[in-house]
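Here's a structure for you.
Excluded from the complex is one protein chain; the other protein chains are retained at their positions.
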């Protein structure tokens, strides 16, 4: 058997598994983590079982410090109540925990982002006669407004990484460094974007999006070809650290039937 | 034994018992009643056991639809939980039930009232260097601000029925008919004042206080001698209907040891 | 010693009859948890029209209401068939112009219900600031106002409170005078049930008043807020009720697949809603065996 701390080799893990591992690594021990269903839930469960056993996972429906053992399909899924500290409601989670400034990291998805990390999950096309009406904010705007830092998890496509959003559902850094402060927002805004091609963070001065790491086997050129906005590319872009065998083993035990993270072949 | 529906004779009941009966009669069946400890609690319990079995008694500490069998000494007394519908908190009772417009009648006391039913329970003397510092509003201002109608229960003295309050803790009809509306208040304001001498209500047009009934054995002159403000006295002032034997019997069973209503001799 | 207990029980059919065309409804449940599915079906059966629905987020329950043209306006934060895809009927009804959506966030909607419950005309919120949720609206002239805080100077958004004509909530259990318990998360139902001018509580089971009054601490919605009570077992099927039953993912996926076309939706509606006489007939159509498979196991609650 392999050394659990060793990195897996290409072909031993899937891109979704790598993304979940990137998400998990963004969670520090003891942090309060706000996640929805899907890949971020799996990432949070992985973090909690590995390097962040004191992390508290909060789901907006009202589950606080959840210790679910089964994968949930809905944000309000009964599965999330298992051995939680409390089961209350939206005002508790989105209002008191999140808006009250007690959430360290929040995970959200995006249909579109721009180069300041502003997010669209509402309309594709024109507001008056849109091509597609997406699900809307849900708690997304609340999370991005108030969590201390935000991790965006999304598919990397040119049409999703745009210069101008069709509609701004959730506030990234708005127009730049003072954007959030001037708007009256409390949280720190987007800190990390995890895609199927790379990880991106934000330039401290301009608050514009910046390539951080490229996933194994992905070139900077591939990232740029699939990006619609101007991406800051540092001189040296390291490779994303692949999953360790330990990470993969726990990840696969968290979602054993591959509901959100289908098993790599 | 007497006919329970007959009125008791002078000497068969005390003034406090008459006051409690007056309070009870101000409660209609099915109403939501907001009371504190003391005489109003006894009045509400009497009403509920007699003519208003569907009345719901609410105590501000959080007890909703209380069915207490023992007399409570504190507004937050564990005794009030007995067979209540719910035990929650102040935001529920003062905020959602009361400010939300669901309380029909609220009972309050007063150290001073003026002729518009404005109430002082905070300072006697000058605000900057008062003679006595009273307990303050508590939930009093909240009750008087938002209940559909208010019953004030107090001792009738010249120094307590004043032309100008030392401090206005709770809003009666403020300066007259449009006072409450202009101030933005939701509730109907004071409707009845029960004292040891009489009952007073408010003139519909001017919202000034008016003698309604005098207690058996009390003359209009005695009331006026003990009143500091201008009291409207109608041509005909009926006598307060004395307690029935039934009212007295139940009243004495509600407070058997005479904690709030000492037994008449 | 104890007060008289009022009996507020009526049937599902009677409850739905109370709702006139054009009424404004708070719609309870959150995500897959405790949506008033049976009430949605009966609204369709009785052919209600032009309702406005206020909710945080819902799923096939409100998709059915849009599909059957019961609802013309939503004020909400989220709709989808979670984990599966976009809500197929709402998509079509938005495209054909028969449904309009005014967008808020989940916290904004929950606070709008709390504000309505508290009897204040607005609530302050620190979300939505700086985004199109403030600047763009579909049909609401005063959707949200941004003010400067008179104490701190910071920007605060104010959202208008909601007091809908009816609040519709599905709970775990209730007594006949309306004292309701909810197991598990409450979503926005505590606030929503307190915001309605009238509140209709549907419940998996009716319990004796004795049971409620032995545990006043467990009452989530006290009787004073509740106008009518409806006994409605399996009333959230094919969605879930904690401690009672799990969702039926097979049925939900079938719904999603079939409703991708208007014809498929019409077929679903005829087969499961308008073509059955009432909630009990719907349950019989699903079948006892299938229902029993979904029953919650202890101590998991699902």
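Worth a mention:
Per-chain numbering from 1; labels A, B and C assigned in written order.
The working rule: contacts are C-beta pairs under 8 Å (C-beta built on N, C-alpha and C of every residue); 3 or more make two chains touch, one makes a residue touch a chain.
For clarity, every value in this text was computed on a predicted model and none was experimentally measured.
Contacts of the undisplayed chain with visible chains (whole complex): A, B, C. Touch with the chain that is not drawn comes from one residue among B:146, B:161 or B:195, which is B:146.
Within the full complex, the residue among C:12, C:123, C:200 or C:240 touching the omitted chain is C:123.
On the side of chain B, the interface with the absent chain consists of residues 37-38, 60-63, 70, 73-79, 81-82, 87-91, 94-95, 98-99, 118, 122, 127, 132-142, 145-146, 167-171, 174, 179-180, 183-186, using the contact rule stated above.
Although one chain is not displayed, its contacts with chain C can still be listed: residues 115, 119-126, 142, 145, 147, 149-152, 154, 156, 158, 160, 183-184, 214, 217-218, 299. Touching residues on chain A toward the chain that is not drawn are 32, 48-49, 53-56, 58, 63-65, 67, 69, 81, 83-88, 91, 95-97, 99-102, 146, 186.
Quick note on the criterion: only the chains that are shown with their structure count from here on.
The fewest steps needed to get from chain A to chain B, moving only between touching chains, is 2. Ranked by the number of C-beta pairs in contact, the top chain pair here is A-C.
Relative to chain B, the most remote chain by averaged C-alpha coordinates is A. Centre-to-centre separation of chain A and chain B, using mean CA positions: 58 Å.
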